[in-house]
Each structure stands twice: as C-alpha cells, then as structure tokens.
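Missing here is one protein chain; the remaining ones are kept as they sit in the complex.
The first chain written gets the first letter, and so on, giving A and B; residue counts start at 1 in each chain.
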Amino acid sequence: MSPIHPDQKNTERLAGLRPQAAAGTATDIGDGSLIEDPASEPPLVLGGRSIQDVTEIVCGYQEKGPGKWWLPAIMTSASVAGIGQLMILYLIITGVGTWGLNNQVGWAWDITNFVFWIGIGHAGTLISAILCLLKQKWRTAVNRSAEAMTIFAVMCAGIFPGIHVGRIWFIWMIFPIPNSNWIWPNFRSPLLWDVFAVSTYATVSFLFWYMGMIPDFATLRDRADKRLRQGISGLMRLEAPELPFMPRLGFNLPVRSDTLRAYIYGFLALGWRASSRHWHRYENAYLILAGISTPLVLSVHSIVSFDFATSIVPGWHTTIFPPYFVAGAIFGGFAMVLLLLIPARELFANMKDLLTLRHLENMAKILLATGTMVGFAYSMEFFIAWYSGNQYEFEVFAFNRVIPDWMSDRGAPYWWAYWTMIGCNVISPQVFWFRAMRTNPMVIWSVALLVTIGMWFERFVIIVTSLHRAFLPGEWQMFFPTWVDILTFVGTLGLFLTLFLLFMRFLPMFPIAEIKAVMPEGDPHDPRGGAKHDDEGSH
Amino acid sequence: MAISDYIPFFPVKPAPFFTEDGAPIHGLLAQFDTPADVYHAAEAVRDAGYKHWDVHAPFPIHGIEEAMGSRRTILPFIIGGGAITGVCTAIGMQYFMNAIDYVFVVQGKNPWAWEAYVPITFELGVLLSAFAALFGMLALNGLPRFNHPLFQSERFLDSTDHCYFICIEARDPAFDPTKTIAALREAGASNIELIEESQA
Partner (left out) sequence: MTTYTPAISDEAYGHRLDHVASDKRMRPDNIELPQGAWSGLSRVCMFAGGAGLILTIIGGLAIGPKHAIASYHAAVMAALAPCIGALMLIMIFQLLNTHWSITVRRQFEHLARLAPWIMLLLIPTAVIELFTGGTLFAWIGSEGHLAEMKEPFLNVPFWLLRGVIYWLIIFVLSQRLTGASLEQDRTGDRWLTAKMRRTSAWGIPALALTLAFLSFDWLMAVDYHFFSTMWGVYYFAACAFSALAIVMLITAGLRASGRLTGIVTPEHDHDHAKLLFSFIVFWAYIFYSQYFLIWYSNIPEETAFMNIRKSGGWEIAFYALIAGHFILPFLLILPRTVKRSTPLIGALAAGLLLVHIFDLFWIVRPEVYAHDAWKASLAPGLSPEQSTEAYNAVMAEGPGVFGWWVDIAAVVGVMGVFFAMLLRRVASGPLIPIKDPRLPKALNHRNYV
C-alpha cells in the first residue's frame, strides 16, 4: 500500500472533480467523507486508494490474518455456542417442558428468538438488493458483511422452529412427501408457509452471497497462484501462543498456505477469468437476483407475521403486521450490522478507508427512518385497537402492555417490556436527527445496541403479552424463562458470532470488484479512469 | 465458451496457428493500463471485425458491452422460465395435495380457495428463478471451467486485481499474427503476449 497522507491526497481528489474546480477552495472538509455540498459527491473510498490498494487491503485480511484478538474471540464465542448446543441436546432428550412454557403461553422465547434472528437477516438482503436497485453506491462498503450476517442469522433462526416442535424426529412431516398415513401437509397453515419461506430465503440469500463472492474468490486465487509461481510463499506454520517463561513452540507443516488457497479459493471461484462477456451476464443475473430478492425479503417477514396475524388472538390480528414486521426486521438488522462493523472498523487495518464515516451516517439515517416507521406502526396499532370498538383488542394494548400494574389494578405486569421496546426502538434512534450524533461511532454503536435489545423485546411483547391473558381471567398465567431458555438464546448469539468471526477470517469481507466498479478510477469516462478531458460525459 | 469445454472428445477444430516449437496457439493477450485505454481499444477491435475475442477486467467496466458490440444476454428469459416452472409446480402441488388427493377441510375454508396458496406459489417461483439466475449465468458463461489457456500467463493473474486485457483468439477468421499484433499495439497495448493452447 502506498504511504500517502490521506488528507492531502483526498483534497486533491475532491478538487479534481472538474477541471475548472481546481482553483476552488477546499477547506475544512475533514477526511472528505462528510461533505454536505450538493455540488459534490463524497468519495466512497478514502485515503487516495488506488484500485490495487483496494485489492491489497481486502485480501490482506485473509492473507495476513485479522490480528491477535481473533483466536481468543472465536474460542470464547465457540464455547458459548457449545453451551447452546448442549441446551438443545438437553431439550431434545428431556422435552419442551424444560422451557418455561405453560398452558397460556405456549410460544415464548423460542418464537421470539426465531423472529428476532430472521429479522436480523433481512438487513443483509436490504443492503444488497434494495440499495442495489436504488443505485445507492455506498452499499458496497457493507453489503458483503451484511449478506454474511443474513446467512448466519437465518441459521440461528432455523434452530428454533426445528426444536420447538418437541418431537424433532417427526419434523419431516412438514415436508410435502407422501407418508405412511396417506396424508399431505396442510398448505393453508402459516407454519407451513414459514417452512417454504425461510428455506427459500436461506437458499436465495446464500446464492446471492456466493455469487457476489465468485470474482473475489478469483482475486484471492490469482494472488495465491502468483506468489506460488514467484516462489515467495512459505510453508504453513503452527505456533503456540506466546507465554511468559516458556520457549516459543512451533513447527512447519508440509504444505504451503498459498497452495491451499489456490485450491480452495480456486474451486470456489469456478474458474472465473474476469471476462467482460461473463461480466455482462454476471451483472445481469446479479441485478435480477436483487430484483427477486427484494419481494422475497418482504414476503418472508410478511409470512412470519402471518403466523400471528391470521389468528384471531387480540394483539396478533392486525392488518399492518406484514409491512410493519418488514420495517422492524430491517431496523433490527441494520442495528446488528452496525454492532458488528463498528468494532471491526477499529480492529482491521485500513478498514476506515473503505467504511467511512459517511457510510455509518447513512446507516444511522436508515435506523432513524425505520425506527420511526416502526413507531408509526405502533401508534397505528394502538389507535385502531381503540377505533375498532373491540374491547378485547383495546384491552390487550392498554392493560396488557401500556399501563403498568402499579398504576392500575388491571395494569400490565409486562409494562416494562413494552416500555423498553418503545424506549429502545422509537425514542433512542431519534438522537440521529442531530448530525453530531450520526457521525459519532460510539453513539451509533450504543443506539444500535439499544435497538437490538428493543427489537428482541418487540417480539417478546407481541408474543407473550398477547398470550398470557386470554379471554377467561381464570386462565391468566405469567411466563418465566428457565435457565434452558436463556442459555439456548445466549448459545445462538455465540453461534452467530462464531460464524461471523470465521467469515471475517476466511472470506473476502468487502466486494472487491464492486468497490472498484464504483470508484472513479474504474470509470472509463472519468479522467481518473484514464479518459482524456474532452471524453468526459460524451456517451 | 464452447461445447467442447464440457464434453471431452467433442470434435474441436485444429488450431490454425502454431509456434516454432509446434505448439498450437490460443491467441494474443494484450495488456492495458487504464479502463479508458481498454475501452477505446475494445472499440478498435470491434471495428476491425473480430469475433472471437474478449476483454478481461477486474470489475465490470461500464459501457464495455457497447464498446465490444456484444449482444444482450438471453439470461432474463431463462430466469423467466424458472419462475413459470416454480409457480406452476407450486400451484399444481398445492391443489393436488390439498384439494384433490387429500381434501383438507379446515376453518370451513373452500379447499379450492386460491388465497391461502399464494405464499408458497410466490416462494417457489422465486426459488426456481434464483436457481435459474445463478446456474443459467454459469452455464452461459461456460463455467465452471478450472483450466484455461489464459491461466498460463503470469501477467494475466493481475486481471482480477488491477490490470486490463484484451485477448484475441487464433480461431478468429480475421486473426493474423502480425496484423493483429500491430493493431493491438496501435490501440495502446502496454504489453502483448502469445498464449499457447494448454496441454491437457
């Protein structure tokens, strides 16, 4: 990487927007990513990086490794994930009685966690697909990690419906295969739609993610191949961690890491050779895949919302659920992207040049927008619950959620869950009306954390508060989670982090080819792409 | 892409040009330094009437299809076929299973009511079109193909990093070693390399 002082180079780049503008003043614009001048566009890649630098930075994460923090981090998260797996084993051996479910609340943390995780997955598709269709070029900085997050979140989500059926060895009965009872699954059941929706979503997201990585795998393959041909790649070495008072232990393995890279990345790259005729079909397929992923992501969370909304349970049956769940999913997913990427931005070398403050600001704006949308849906639900004139509907909102039990005899014991949800989801993102807050990574991270908590509580509120008090007061029952409930959820957090850490270590974390394509250096009609001045804009 | 990439023993036309050592020639590989250079060179090659040639770049250069004069892909129709297949499969499956073979009467709903069959119809339509998109794209591109004459060139490995190439294949009717080299040089190539067919 060329040792260029970022500010100086950047000022030059900004001044060079037009030949005439060279004389213009370019004062006090920081690193340039936060320009608000409508007459210019903030650069997507900072630090005066060339196309070669982008390859160097992103491939460096795989080739040089992320740093010393990685191994302890993944060991911790994998241990937590292991605890979760033990809980699942315990559940299967013992039965769903190990959870805190009771006669009233037959769905609690399991489905809360399912909806929570599947929602988180949706931001990945949003960033990849919807922002791609809307020509929001800044998506390139975050889309790969967000897509990865989608896959991992869907994996975590898929665990819960699988294990909540109790007798998991009968799970095959949800598939439309002929069986010895001569019956077929009920296609009018929302739970069966879930099976199709979630498995389609997982498959399509995976295809989309993998397809995006094919050219980047080819880059990694070619770099390894080149080092092998040049004879500058060494043998793989296993080393014990450095400990005081201990001799350094380590030995060489009889294989070069670049050989492994060339084979593995080469296999995954499917022989991609960067042909423009291939690129044409590739881009076409990518755009169409984005086009069909967008309604897909809407449909998946809508179908998840149908699980509730097709019923007649007060608090569940409301027609705004489909778009409201989608907005909430995107909201929660963006919060998770920010939770993961803001620390990564600090931990990985040079990542701030690719993931600029502008990107964070844009995502903070999306948090504000979707948070407000969710607030809109909350208020609509509440208003219509009253307007409907349906007593049960209104009481679910007023006395099961909003009014605390210390204010009214009939008040809600779960008021704290409702008000956590409102505070985290609607109120906390409102700080992003102020630019100073939107551009402060610490503030963004904190709000993202609050939103993640709030979105978990949103699903808890919808599911548990609606169920725990049915039409007959004699049946009313509270829900208390058991240690198995809690540790299973914590286990999925560990699983998610483990998978994400593996992704950061072994897969291209940024879409190398796409970043290059949106850089002015990659535009044949831009002076920085080699065009002569008179060539500019004449196509 | 050629059928022979997939089917071994498929008759392949013998190469028209050979090196002094008798190795068949795949083509000429010219390197360019900027996207603008390769863009204009592609226009020149297109105008010279070549057919079997390609531009290699680390990212899709905007507008290169026009500069190359290549036709739009038929991929959208393949994907449309996938979507129709998925939708028909889903409709057939659901009506057969729930309205014909094993009539489910739940909630007093008509087994033939279309409303409840929409979600899965949509999902299967999307699933099959996504498969068609990825696998159709790969098939049209002739991928996966792990071995290719171009990979013999060490320079070519930079095509996925920061270098731009034009490769004109020897099987092109307009290919002429001396004239093509001159034309590529004229178009601004910074380096030109001869690529032999890879030995199986």
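By our rule, contacts are C-beta pairs under 8 Å (C-beta built on N, C-alpha and C of every residue); 3 or more make two chains touch, one makes a residue touch a chain.
As the structure is a computational prediction, the values presented were derived from the model and not from experiment.
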item	value
Shown chains touched by the chain that is not drawn here	A, B
Hidden partner chain, touching residue among A:216, A:283, A:361 or A:521	A:283
Absent-chain contact - pick from A:110, A:381 or A:521	A:381
Sole contact to the chain not displayed, among A:39, A:93, A:246 or A:472	A:39
Chain not shown: contacting residue from A:79, A:94 or A:136	A:136
Candidates A:268, A:298 or A:355 - the one touching the absent chain	A:298
Touching the absent chain when the full complex is considered, from A:98, A:186, A:259 or A:372	A:372
Chain A, residues in touch with the chain not shown (by the definition above)	14-15, 17-18, 20-21, 23-29, 32, 35-40, 133-136, 283-284, 286-287, 294-295, 298-299, 302, 306, 309-312, 317-324, 369, 372, 376-377, 380-381, 384, 387-390, 433, 435, 537, 539
Contacts of chain B with the absent chain, listed as residue ranges	60, 62-63, 76, 80, 107, 115-116, 118
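What we mean here is this: only the chains that are shown with their structure count from here on.
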item	value
List of chain B residues in touch with chain A within their complex	33-40, 42, 54-65, 68, 70, 72-73, 75-76, 79, 83, 93-94, 97-98, 101-102, 104, 106-107, 109, 116-117, 119-120, 122-124, 126-127, 129-131, 133-134, 136-138, 140-141, 143-148, 150-151, 154, 156-162
Sites on chain A touched by chain B in the complex	50-52, 55, 176, 182-189, 192-193, 196-197, 200, 203-204, 207-208, 210-211, 215, 218-219, 221-223, 225-226, 229-230, 266-267, 270-285, 288-289, 292-293, 295-296, 299, 303, 306, 512-514, 516-517, 521-525, 529-532, 535, 539
